[in-house]
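Just one protein chain is left out here, and the rest sit where they should.
A and B are the chain letters, set down in written order, and residue numbers restart from 1 in every chain.
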Amino acid sequence: MTAVEERTGAAAPEKEIGKARRRKEDARLITGRTTWTDNMVLPGMLHLAVVRSPVAHARISNVDVSAAREAPGVVAVFTGRDLAEEQGSLPCAWPVTPDMVNPGHPSIAVDQVNHVGEAVAVIVARSKAAAQDAVELADIDYEPLPVVLDMEEAVKDGADLVHDHLESNTSYHFVFDAGEAGTGGDTEQAFSGADVVVSRRFVQQRLIPAFMEPRSVVVQPQGDNYTMWSATQIPHILRVMAAMVTGIPEHKLRVIAPDVGGGFGGKLQVNPEEILCLLIARRLGKPVKWTETRSESLMTAHHGRDQVQFVDIAADREGNILGLRVRLLADMGAYLRLITPGVPALGAFMYPGIYKFPAYRFECDGVFTNKVPTDAYRGAGRPEATFAIERIMDELAVELGMDPLELRRKNWIDAAEFPFTTVAGLAYDSGDYEAATQQALQLLGYDELREEQRRRRESGDPVQLGIGISTFTEMCGLAPSRVLGSLAFGAGGWEHASIRMLPTGKVEVVTGSTPHGQGHETAWSQLVADSLGVPFEDVEVLHGDTAISSRGLDTYGSRSLVVGGSAVVRAADKVIAKARKIAAHLLEASEDDLEFADGKFSVRGTPGTGLGIQEIALAIFAAHDYPEGIEPSIDADATFDPENFSFPHGTHLCAMEVDTETGFVKIRKYASVDDVGTIVNPLIVEGQVHGGLAQGIAQALYEEAIYDADGNLTTGTFVDYLVPSAADLPHFDTGNTVHAAPGNPIGAKGVGEAGCIASTPAVVNAALDAVRHLGVTDIRMPLTPERVWRAIHQGGDGGDRAAARSNAQAVDSSDAPSTSGGAL
Amino acid sequence: MTPITVRVDGASYTDDVEPRTLLVHYLREQLGKVGTVVGCDTSNCGACTVHLDGEAVKSCTVLAVQADGSEVTTIEGVAGGAGLHPVQKAFHEMHGLQCGYCTPGMIMASIDLLKDNPDPSDDEVREGIEGNLCRCTGYQNIVRAVRHAAAEMRGGANGVPSGSVSPAVVDTAAAPHVAVQS
Partner (left out) sequence: MIPAPFAYARPTTVEEALQAIADCGEDVKVLAGGQSLIPVMRLRLAAPETVVDLGKVAGLRGVRDDGDAIVIGAMTTHSDVLADPLVAEHAPLIAEATGTVADRQVRHRGTFGGALVHADPAGDLPAVALALDAEFVVAGQSGRRTVPAGEFFVDYLTTAVGEGELLVEVRVPKYTGWSMRYEKFNRVAQAWSIVAVAAAVRREDGRIAEARVGLTNMGPTPLRARQVEEALAGAEATAEAVAAAAERAAEGTDPTSDLNAQADYRQHLAKVLTRRAVSTAAGL
């Protein structure tokens, strides 16, 4: 029996790492043969619909679900009171300060609702339609409480409280002071001695991750075991947390993330509905499914950003930066979810950016409001930091009368200075900011565009041109477990992988990093094909099921390749080490005389001899002949815990046309050069950059979650929450420099968030550069035409948008007409 | 309940449906055509796009009763039997998808566009798929995929490279992937 074909030809196989492999995942995704959670149908399955609060802040004075219980097809209705004893509190894994106040987070409200959309009852019915119909029959009385929406108001003395059993709306006050930490000088001193101090207030608007696949959960009880399918980024973390919340023992709970349609941090959560599905499946002993609608998703899935940033920068006249001071108000929303408080704290270390600040102080207040909680959204803390530093550097350049690029160059870390420990105490690993910048300038055609800008200014063209710069770095590869421990995070940052060598020589790779669009199946196959010297096609990557992949910390923070991929490479090293002993035995040679190349062990200096690792897999499966004292297996697993973060960097340039008559902005050209370390698959890297750019540009130009004065989400559908289409985004000219990360065996730095982190300030800086000569110094995001027009013609930052009415007049219920005739 | 007869991906079905049943729910829940998905409730995202009598429509904004007597093609039947439609192939070849949730709708919308405009420019592709939202790709590789498929479907006359060429090579404006090696 020879299961492994002989490979012929003397040429070494082409290296897989670096190859633009087409993705294995695509085969099912382009044909519709997918396994989205909502596709799941189980015998006897019941459907859940959630009755949600229409008010932002109220006491629940009466809940009458009797009519809903009697509705056709309804099997059961659960209120908050029904589940109060068993629902526990949704977890917050990141108490950023020892005295952080966490009010607790019920999955379903019992006595009080604290944001619009909070669950107040759950309908269980035989069909989705029946469940939905019965929602309207639930009769709940609310006694309104004052609504707290504005953070700057909420932190004042005597402000109305979101949680009246707490003393204030402040959850925590987090401080990082470089002087106190011993990583920098005294900030106050730095400012007092400075020639120039520039201070700005920037608003990071509230955003919605808006993954394309709405959340969906299926729970199947089997005796006292439970299987949960969920559209989640984090099946492993979800399993641990759900077990702790519900009391279902961890070993009785299996969580599966099947095909998952995007996350961007939005599915890095333990959702109320996941817990409710478990509780109700346990109560009823029947499988249940909950799938949200898009409006439900926009209203109740966690949001991102929502910070007010007060930034001060100090410098001397020559443009040498002396100090940076950041004070944040960060909107937690009504509750603390999984890493709600940690998002701004994670950003704390990135405000100094790529610059050599001698002094730095960061303070942040986490503030409760009557809105849906915020939590991770692509970049999580780092986009906010990058925006602040790249915007304030431009403002400082204006103040000093310097070219913004010259100011950056004067202060950034030079290539020869790596590794460089920053004022925030991070050890930046590798890079060359000048090289990336030079390449980006060429890609953009910087000089010609500057010339055109000059011409347009001189001629007073109604369409002005601006160029925006963002030279950024970020911390990726989350994360060294000890560092997370020092930051009080509730878990480690390692990742796990195992490799199973099947008898036919095929390879199963099990990863703890759960993909939802990133292409792990392809990239991990490339890693293993190179390490083990097996064909790319012979590798299968398994993931996302806690029964198959028992250890893992999932996918977020651009960690998958850096940490999860490194675990795969380490596991492959162990497979080779184990196989070496077998090979030595079978080849009757000393281990030391064996060399392993292209999937084959051979005796050094004896051409023609050799044994393929895939053949060894068969031999050890048979186990007829192997050395004494070892197990008959070459399978291996590895847990990789990085010692440092990795630090991708890059230069992003945006050329922007601003129609000064209407305020309409249009990206003329966008060029970016990113250094993400070693590139395993250039296709995937490019795709990640494109997608990140789209989201970062969308923050700058289009997206904003807006609440009206009563706390209703005005941007509650895709009519109003403007996710850009292909027609709204430009072509991207992207490039890379490569400086391998020294901290992991692949040399990768992480690419998932780079585009999103870097692009937003480049876009806003570009718009400002176009109209600064007209007296504009800031424009609030998103840069709606109205805001741009107001900033140009009325001063200020463009001001608030009218929040009371949606754009979607036709779907505004208050005006819904009662026309009985005509064709609609 | 209203009786309807619909031909879907080449097979004929006769069913009783509630008038309020959306075409997409009929396809998914009664016919098991789960390749077509729902992404929103306001007809914005286009994830549910299928062909109804040869034209791309958003199946979440069509009642199943409105499809009575019609022919529906979904992502599952678009290749017409074995193999892949050139647009499916091009999405794979040009990396026009990541999580893949928008992909069925995106492919169905692109096929519809190419029927009317067999040789669209970048801008025409972008406008042609304005009714389909993607959150992963930033659309650039989707645009490349549609143009690549267009060339294939025209017979490759304009010499768009096929096979294992990187999308960036197709797109002359794109930078080399690796410029500086330390």
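In this section, contacts are C-beta pairs under 8 Å (C-beta built on N, C-alpha and C of every residue); 3 or more make two chains touch, one makes a residue touch a chain.
Nothing here was measured: the structure is a model prediction, and the numbers come from that model.
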Hidden partner chain, touching residue among A:Ala56, A:Ala424, A:Leu443 or A:Leu722: A:Leu722
Identified contact with the non-displayed chain, of B:Leu22, B:Val37, B:Val72 or B:Cys102: B:Leu22
Option from A:Pro54, A:Gly445, A:Pro632 or A:Pro785 whose C-beta touches the chain left out: A:Pro785
Missing-chain contacts mapped onto chain B: 2, 18-22, 25, 41-44, 46, 49, 52, 55-58, 60-63, 65-66, 109, 112-113, 127-128, 130-132
Positions on chain A where the hidden chain makes contact: 128-129, 132-133, 136, 293, 295, 661-662, 664, 702, 706, 714-715, 717, 719-720, 722, 724-725, 727-728, 784-786, 789-790, 801-813, 815-824
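Keep in mind that, in the parts below, only the chains that are shown with their structure count from here on.
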Between chain A and chain B, centroid-to-centroid distance (C-alpha), Å: 27
Chain A partner contacts - residues on chain B that touch it in the complex: 18, 20, 28, 33-42, 44-45, 47, 74-76, 79, 84, 88, 91-93, 95, 97-104, 107, 122-123, 125-127, 129-143, 164, 166-168, 173-182
Interface residues, chain A side, partner chain B - complex: 18, 20, 22-23, 25-34, 36, 38-39, 129, 210-214, 259-262, 264, 293-295, 430, 432, 435-436, 439, 443, 516-519, 671, 673, 679, 682-688, 690-695, 717-719, 723, 725-727, 729, 731-740, 755, 808, 811
